[in-house]
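Here the complex is missing a single protein chain, while all its other protein chains stay put.
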Amino acid sequence: MFEIHCPYCNEKRPEIEFAYAGEAHYVRPTAKEQSEMSDEDWSRYMFIRDNKRGEHAERWWHNAGCNMFFNAIRNTVTDKFVMTYKMGLPPRTDKQIDAARRTDAKEKASS
Amino acid sequence: MSAFRKTGRGRVDASKVINFTFDGKSYQGVQGDTVASALLANGNHLMGRSFKYHRPRGVLGAGWEEPNALIAVDRGKGRVTPNVRATTQEIYEGLKAESQNRSPNLKFDMGAFNNAFSMFFPAGFYNKTFMWPKSFWDKVYEPFIRNMAGLGPAPDADDPDVYASVYGHCETLIIGAGPAGIAAALAAAKNGERIILVDENAQMGGSLLSTPSIEIDGKPAGKWLETSLKALAKAENVTLMTRTTATGYYHDNFVALAERITHHVPNAEIGKVREALHRIRAGKVILAQGGIERPLVFNGNDRPGVMLASAAQTYLGEYGVAVGNEVAVFTSHDSAYQAAFDVADANTRIAAIIDVRGTIRDDLIMGATERGIKVIKSAAITKTFGKLRVKACEVYEPESGNKTKLNCDAILMSGGWTPSLHLWSHSKGGIKWDADLAAYIPDAPNENAVCIGACNGDFGIAAALSAGHKAGGGRKTYKTNETDFGTGLVLSSLPSYLDSSKQKAFVDFQNDVTEKDIKLAVSEGFKSIEHVKRYTTNGMATDQGKTSNLNALEIASKAVGKPIEKVGLTTFRPPYTPTTFGTFTGYRDNELFDPTRKTPIDPWAEANGAAFEPVGHWRRAWYFPKEGEDMHAAVARECKATRDSLGIFDASTLGKIEVVGPDAAKFMNLMYTNPWSKLPVLGCRYGLMCREDGYIYDDGVVGRMAEDRFHVTTTTGGAPRVYRHMEDYLQTEFPELDVWLTSTTEQWAVIAINGPNARKLIEPFVEGIDLSADSFPHMTLREGKICGVPTRLFRVSFTGELGFEINVPAHYGRMVWETLFEEGQKYDICPYGTETMHVLRAEKGFIIVGQDTDGTVTAHDAGMSWAVSKKKRDFVGKRSLARPDLVAEGRKQLIGLLTEDSKEVLEEGAQIVEDPNQPIPMDMLGHVTSSYWSESLGRSIAMAVVRDGFNRMGETLNIPMPDKVIKAKVVKPVFYDPKGERLNVV
Amino acid sequence: MLFDQAIDIPECLNAEALTVSLMGEKARYSLRLKSADVSAIKKASGLKLPAKIMGASHGKDVTCAKLGPDEWIVIADPVQKPKLDKALAKVSKDFTCSVTDISHRNVGFGITGADAAKLINVGCPLDLSLEKFPVGKAVRTLFESASILLIRTDEQSFHMECWRSFGPYLRDFFARVVTTR
Partner (left out) sequence: MKYSAISLFANALSGHKKWPVQFPDKEPKKEYDAIIVGGGGHGLGAAYYLAKRYGITNVAVLEKGWIGGGNTGRNTTIIRSNYLFDESAAMYDHAVDLWDGLGQELNYNLMFSKRGVLMLAHNVHDVQSFQRHVHANRLNGVDNKWLSPEECKAFCPPLDISPHRRYPVMGGALQMRAGTARHDSVAWGYARAASKLGVDIIQNCKVIGIRRDADGAVEGVETEKGYIASKKIGVSAAGNTSVVMEMAGLRFPLESYPLQALVSEPVKPIMPCVVMSNAVHAYISQSDKGELVIGAGTDQYTSYSQRGPLHLQEHNVAAICEIFPIFKRQRMLRSWGGIVDVTPDRSPIVGKTPVKGLYVNCGWGTGGFKATPGAADMLAYTVAHDAPHKINAPFNLDRFVGGRLIDEAAAAAVAH
């Protein structure tokens, strides 16, 4: 069972308090865009996902906790969370992710 | 005192005699014995039969690695535990043990005929035969194989024992209380943080328990152990757990500990916890699991009496039991010498030490000479003699070609040591091959964990102690008087003059996998260890290869001609040792497996004889049978009573969500297909919800309490997912909206009153609401009081009758229900359940989401286009409703069906076709979604989804049943009071 | 029987080292507020709304806990209800927020005694040591299959709430633990 750092509670909480909510940063087309977009594009929005092998931007819901949705970078091969960040923040850059990875490693070393 | 018990040796209490039985025969052991040590003390080595060939077997080891000595422990009906290792089962007064996988008995086992024909059952033999004639597989071969299958007895009754599971936390979890683990705990204890030290055995101490001669910093090992454990027991921040196995190491230092609480207790009480699962989140994990000695793979190495050298050392040192009178030692590793010396010092004759190696450390030779032990160098055992117990062995010296027969009643073997990396491997820690040790050892960690002592390849007690102290944050280095643990030579095959095909050299003892099986697998092209393992079943027995994996790997890599790293290592997965299902279940059985949610009115329903049905986590009153009524009779009565006068129904399980905020209407517009902006305050509207795929997801009546406040209802089962669906969109797609959601499902008890007399019933109890038809029209709501408590009173109807849904604060629900029920006697009020509710709504053609729709039906398919706003620019699902296949002709559409024979009630789920005589597979137009006997109409009615249904009005379709074909006419799905006049009775 | 929570507490849950009691009637409100308004609303309502998430305040028979970044729960003695109804009605009129009466949605248990934390840890995965879960901490979390609100009111006592229909499940769970150990 993972320990997931909730960016709103700002503490680590057990996985069972959370629900996985799919790939992050998927923006729903506006009404206008929807009316103009092809069926192909629409199905892409609905169904096509990265399903990345490696570091994956995804959403989690702290439903049995503070009830907030948030974003996370998790490595789908090691299952390690690199970082979590609040809903509405832009996608993390490689630089930010790398920094998070390093601080995480530091914490490990110090403990 | 039994023959092989050595007075003054071991840690057992010889003064406390304990009686137990094995296969019905009475034995005596002493306090502290295991079944294995007690049987050995009685000179009994034969304890089991192997899986495939049913070969007689004695103990191989003295602990959890044991593959041979499996017994069933019988505590009575439902309390028989199969496949227990005799080496780990502590004896208690009256213990009843049975051997396994033999018939009629252990000494004479019919199954052993497999052994006689073993040459025909090599690895993977089953792939190659049992194919002809085909029909024989089902009728002859498989039944035969299945009857041979299995080790221990299958359960004969439910297990009456109870189990527990709890969560725990600590800064440091130390697994294994041998010298390394204890030293780590001693050091770590100082910083005051929470420490848990666990050991799978009854006593902490590990190897120290069996090496009394060792001195640590000048103190006898026993004394050091005692004082150390005392100190730890005193420390408040330290928790000591014995008889507790760390079975699995999961993400982020989450470790499962299985504690055996009553396995060693005589007549353990039923109803008290037998085993407990401790789910521990640890800051740091220190693995001190030790190592496991490796058997030597030689012809006849499975004869009872042949065992690991360290096991004999343990039986002597810990239990004071000699494993024989005349013992031969066969080794390729220095450590066996110390074992031999211990045994010799206990006045057991050592027939000889047979060492595969040519050069041997002087101090070992000296130690042997001092004790008058003959050491035969560069030699190997090539045969063993004896049936149910080894009598002698043949020693072969390749250089001279000499073969000598050596009498012995036990053979101690040592092929070196394997660090226990099981939990390390669970944690996905890296491993690397150590050529000197000829074993895998830990590499980079994946979690905050460290391996110490033997499981890190640091053998010897002093090394373990010092490594432990370091891991615990200390820097003490310990000194002992132990003889250097030394090194060994790992050989995939030992010198022999025999043709390999003539040998029975076992690698996996329980599964009867021999050296030649592994070579066969490789020669047939199975070159990865995963393949070898699966093809030969090596390492897949209940000991999970603890003694066989590395030997198999050695043999395979030689046969493949690749270094071991290239052949790979099978990864370990939880559990470390077999773990009781009950332990994983914990408290969660029956009523605690899942909550059964009950409404405030449920106790009344129960008291009034309701039959219940489970819906989601809820239990709902299904119908209220009177004396001698079946469901159909009860439902018919309930329907009639409601339509004729008055029915009362508990609708409390309906999901409720309070949607509040200035943007509430905007949000509702996005979540539901209907328009909401123009719904007046205190107005109600039926709402239909889709997901982005455009299919019907949920529905329910929504009341507008205020400009900025909606009282949303959902289906009973749908409540949680509808709430999630809304929160998800609100937080991730529409965060700019000022609106909040609060689940109020359980705030309100909901009492539905239906029937011509509904208004008359509630009138006297209602305060502050004008109930007259004009000022309180259908599909509106009011706030006021009923029976003296606040209410949200909805005038809605799911039955077609005049109806009210009375929402009152839940804890008042029962009071209001009982008050109205009492008053209702005037009108022959009738409580009804979900089944009647379904019939009444079906008569009106109202759908049940999940029954009449199934996740592939759109609002248009359901004939509810009226509920889909054409004006709204956006709502969830709008775009998908425009996809080609969702607007295509000939979609399945919801219609009504009337059977030609009005008495005929269709089966729900029955399939509908045009031509009942067409060949199978038939072209199915759709299926019956709802079907009931309608008492009010005096005939059956049904709803169905049918391809192009709307254009088939009046058509007669066929429903082919196994025994007949039923004809039914397609009609509009409104069967009762199509004009809806009954809503308006005054 | 006017007020009925339909939960009885068995004898076994009334012991020296561990007592589980069912709380009587309470007034409960769920508040969803914009952070900018919180201080003003505190003034307007007189409620001691904690500023820190997972914080709780205990006034005279009124408890306020912050469960989410914009979510508070108010649990009060029923005598306070008329007053609170009035105050909060005004709040929801004057501010952009959500106030919802959930008085009857929940039931509350008092769990006290040396074994209180141990009992809760049977089904609650959180670390309940005083360092990690000090007096005054309030969280929404889980007890096995039930979503609970957990407030530490004292070193050895907790206030646990759950939705009404989960009450008997928790009660049965507690009883099973106590009677089988």
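Each chain gets a letter, A, B and C, in the order it is written, and its residues are counted from 1.
What we mean here is this: a contact is a pair of C-beta atoms (placed from the backbone, for glycine too) under 8 Å apart; a residue touches a chain by one contact, two chains touch by 3 or more.
If you're wondering where the values come from, they're calculated on a predicted model, not measured in any experiment.
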Chains in view that the hidden chain touches are A, B
Out of B:Gly8, B:Gly909 or B:Gly954, which touches the unshown chain?
B:Gly909
Contact with the hidden chain (one of A:Ala31, A:Met46 or A:Ala99):
A:Met46
Return the single residue from B:Gly24, B:Gly525, B:Gly628 or B:Gly954 that touches the missing chain.
B:Gly525
Quick one: say which of B:Thr596, B:Thr836, B:Thr899 or B:Ser940 touches the chain that got left out.
B:Thr596
Contacts of subunit B with the absent chain, listed as residue ranges
51, 78-83, 119-120, 122, 125-132, 134, 137-138, 142, 145-147, 149-155, 157-159, 161, 163, 165, 248, 250-251, 254, 256, 277, 279, 428, 499-502, 516, 520, 523-528, 530-531, 534-535, 537, 540, 542, 544, 573-575, 578-582, 584-586, 588-591, 593-594, 596, 613-616, 622, 693-695, 715-718, 721, 848-851, 853-856, 880, 883-886, 907-911, 913, 920-922, 924, 927, 960, 962
Interface with the undisplayed chain - residues on subunit A:
1-2, 15-16, 19-20, 39-40, 43-44, 46-53, 56, 58, 74, 76-79
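In this text, only the chains that are shown with their structure count from here on.
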Just give me the whole-number Å value for how far the CA centre of subunit A lies from that of subunit B.
28
Can you list the subunit B residues in contact with two or more other chains?
279, 281
Please output the residue numbers of subunit C that touch at least 2 other chains, ranges allowed.
125-126
In the complex, subunit B residues that touch subunit C
162, 164-169, 194, 271-273, 279, 281, 587-588, 591-592, 594-600, 602-603, 618, 658, 660-662, 738-740, 742-748, 809-815, 818
Which of the residues in subunit A come into contact with subunit B in the complex?
1-3, 14-15, 19, 21, 27-32, 34-35, 37, 39, 42-43, 46, 59, 61, 63, 67-69, 78-79, 87-88, 108, 111
Complex contacts: residues of subunit B adjacent to subunit A:
250-252, 254, 279, 281, 283-284, 428, 446, 448, 692-693, 724, 727-728, 731-733, 735, 873-874, 878-880, 883-884
